[in-house]
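And now, subunit A:
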Amino acid sequence: MDIIISTSSDTPLYEQIVDQIKQQILTGELLQQTMLPSIRTLAKELHVSIITTKRAYEELEALGLVDTVVGKGTFVSAAPTSQVREAAIVRLEEKIADIIKQAKIIGLTKEELKDLFLTLYEEE
Partner candidate 1 sequence: MSTILSLCRLDFYKLLLYRRMIAAMLIISVLSAVVPAWIPFIYIVSVYMIGVTLIAFDEQYKSNYLYCTLPITRQQVIAARFFLYFILALGLFVGYSVLTIIGQSKLPALDMQFLLLGICFAFNLIFVGLTQALCFRFKFSTVRIIAIIGYLIALVTMSTSGAMVQQAPKLSGIVLDANQSMLPLWGIILIIALVVFGFCYWLSQKLYLHKDFVD
Partner candidate 2 sequence: MNAIEITNLTKTLGSFQLRLPKMTVQRGLITGFIGQNGSGKTTTIKLLMNMLFADTGQINILGKDINDNFLSTKQQIGYAGDKMGFTERLTLKQIAYTISPFFEQWDDDLFSRYIKRFHLDLHKRYSELSKGMKQQFDLIIALAHHPQLLLLDEPTANLDPLARDELLEILRELTANENVSVFFSTHITSDLEKIADYIIFLHQGTIIMEGDKDDLLENHRLIKGKTAHLVPEVEDLFLHISRNQFGFEALTANWRQAYDVLGDEAIYDKASLEDVFIGYVQNQR
């Protein structure tokens, strides 16, 4: 399992960890029920604070992507990846709906919004 974090990025460290693990789960790189490294091992290897890795795992659990079993460890969720992915898409749809609403309030046209969207997509 590869996790590469950057301390010079604007994204908070715990978010970077969440994003990378999330991606690996959703793309199937991390199979269901695989055991993830303990928060302490992860903290030690990545040179981040244990509080950060703990927060990352808590976030992943809240998203339904992992399950923590006391005394055993943290495992990739048994829920089928496609279901998890669909759940993530639903949340994304909500965010997009909100953006569209905001754009309409400002008075952005559909074309302007599309351009804005495409420009930013290229940048990421």
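Basically, a residue touches a chain if its C-beta (ideal position, glycine included) is under 8 Å from a C-beta of that chain, and two chains touch if they have at least 3 such contacts; residues count from 1.
With respect to how the candidates were assembled, all candidates are chains of the complex that A comes from, given by their letters.
None of the values given here were measured: they were computed from a predicted structure.
Taking any copy into account, the candidate from 1 or 2 that touches subunit A in the complex is 2. Within the complex formed with candidate 2, the residues of subunit A that make contact are 7-8, 12-14, 38, 40-41, 43-44, 47-52.
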